[in-house]
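As structure tokens, the structure follows; a few thoughts come after it.
Every protein chain except one is present and positioned as in the full complex.
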Amino acid sequence: MTNAQLDVALWYLGRGSGVVALVLLTASVLLGIVTRSGRPLPGLPRFAVAEVHRSIGLLSVAFLAVHVLTLTLDPKAQMRWLNVIIPFVSSWRPLWTGLGTLALDLLVALLVTSLLRERLGHVVWRAVHWASYALWPFAVLHTLGSGTDIGHGWLTLVLGACVLAVALAGVWRLSDWFLDPSDRLPGSKRPQPSQRTQPPQPSQRQRTSYPEATFRR
Amino acid sequence: MTTTTDPNATVPVRIASRSTGLPAPALAGDVVGGSHLRILAADQTRSAALPRLSTDQLIDLLRQAGLQGRGGAGFPAWRKLATVAATRRRPVLVANAAEGEPASAKDRVLLRQRPDLVLDGLSLLSGALQAREVYLYVGDADLLPGLQAELDARRAVRRDPVPVRLEVAPQLFLAGEESAAANWLSGGPVAPRTKPPLVLTSGVRGRPTLIHNVETLAHIALLARHGAGWFRQAGTRDEPGTMLMTVSGAVRRPAVLEVPVGTSIPEVIDLAGGATRRLSALLLGGYGGGWISAAAAATATTSRASLTPLGSSLGAGVVVAFPDDRCGLAETARLVAYLARESAGQCGPCLNGLPHLARLMQMLASGSATPAVLGELERVSGLVTGRGACRHPDGTARLIRSALLTFGDEAQLHLAGRCSARTTTPLLPVDQEHASCL
Partner (left out) sequence: MPVSEAPAGSQPRLSVDWTRCDGRGLCVELLPELIARDDWGYPIIRRAEVPDRLGNYARQAVRVCPRLALRLLPPEA
């Protein structure tokens, strides 16, 4: 293989792996939303949805690694390692490439916190996991802005399908149907904790220490 | 103070209200116990020098005495001390007088009458363990001025190795639960936490924390002065010593008593002036305790050995005499509704199960239940038991099951649309502010 052939191969691989990574990310976000609803997909139990969500997420990381690696090696893309880590410093369309870098950074944070979930605890893990709702739009915008194939119909089609799917899932997530899952057993609608049943919040509760307390009473 | 006049009783029945502290039974003249008074006895040794004991000496002393915690769980005091000492860190020490149980008043009475004993107990422990912080966690804010004066006087003579900080416990049923108290003292909400880790190893701000009921501390103070042999002169072999009891309901003189563990229940009722009318049942151990029939109570004593086989326990020493002109099911329904409201709302089975149980009990009490409701009450009681971070659901289930046993005939009557009660005046106090929720 000549150098020129290698460059062409890297260029195709870089673009292709990027698109695949986006599709996998989209699928992972969709499955994440389904997982959060606590409902199984038809023919797929809940734990399987969670496991597929996890596997697809990991797979997207792998494709993203290929995407970044090939474009750093590819002379045509002129990516430097610094651009991979620090957003908005690239010479090639700094904004759009920077969004991709940002998405990558978020994905790395997501990956690390998920692998260390048991050690970090649920609260930290969840806070970082919420970042996926920013990560995904960044990845889409990056594809739109940096992609050299955007004029082609096939990419428009893929992007459109991704956006439509996540938009629908997002609407579903915010609907009553999501918040009040119908698969719960009859009469078992989970009561929202009332003011009374919830422990007093630090801001509202009366913390009284003597001697102020006696005078306030 | 809440005063409810029972039209059928010859004497007004005074019931405790937690919002204003304790009414009549708390007052000095009402404390009775014959020759058994120890921690509530008139004080002669108030300013006697405190013996200085090492942790090991204290553990030995408590072990020989066989002192069990007086907050309800009855855990051996020496074990708690040994567990905290084994962490080899300077612990936090808490005297627990949250007394979230509305039918209990003994902690308040003790703190009013003998705060010196409670503080001496704290002082002994904090000196031995080199405690980092010491708290007196009090549910009744009316006690604060008196306690502060006591603390000031002690500071003047340097009686406490570590200054004692007063903290007011919130008016919640769960405020006294160990992990909830530790959480509150750490600056969080009154929310029980899953164990392990025990509060003993990780409590207030993550430090090892020794939480004792104030009565337990008073016993420790007396033990250090008089020794384990003296302590064992009262009580039974397995459950030595005296205990404080709050007796209320249909008795002539609702009171806080001090009696030897193992005193017969009829004697306890007699010490409170006797019943004002025929009793159908007694509620022992408080709202998370259990009902026993008056017939069963006639031969029972105030000890675990006697009450455990009856499916009951003394808890923190609560005895409520229940007169036969009231409906035990209606009373239980009120209590269950209260307990459901007092859930911290953290654990699914408790958050969902207790309101469900309250509705079922309400159906049974109001006569709108079908026979299936009895089975459902039994089933859901089983469903919530053991499935929470604390024992709140377990206690609620125990109350319901004991009510179904004790008031079984009444339940059948209710299913037939009748009720034997002649008065509907509530007997037991619940948080007044929310009574309208019923």
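Lettered A and B in written order, each chain numbered from 1.
Methods note: a residue touches a chain if its C-beta (ideal position, glycine included) is under 8 Å from a C-beta of that chain, and two chains touch if they have at least 3 such contacts.
Small disclaimer: the values here were computed from a predicted structure and weren't measured.
Within the whole complex, touches from the chain that is not shown fall on A, B. Considering A:35, A:83 or A:97, the position touching the chain not shown turns out to be A:35 (whole complex). The hidden chain makes contact, of the residues A:8, A:23 or A:50, with A:50. The chain that is not drawn here is touched, among residues B:154, B:193, B:304 or B:326, by B:193. Where subunit A meets the missing chain, the touching residues are 35-36, 38, 45-47, 50-51, 117-118, 121-122, 125, 184-185, 187-188, 190. The missing chain lies against subunit B, touching residues 191-194, 346-350, 352-353, 356, 380, 383, 387-389.
Keep this in mind: only the chains that are shown with their structure count from here on.
Centre-to-centre separation between subunit A and subunit B, using Cα means, comes to 51 Å.
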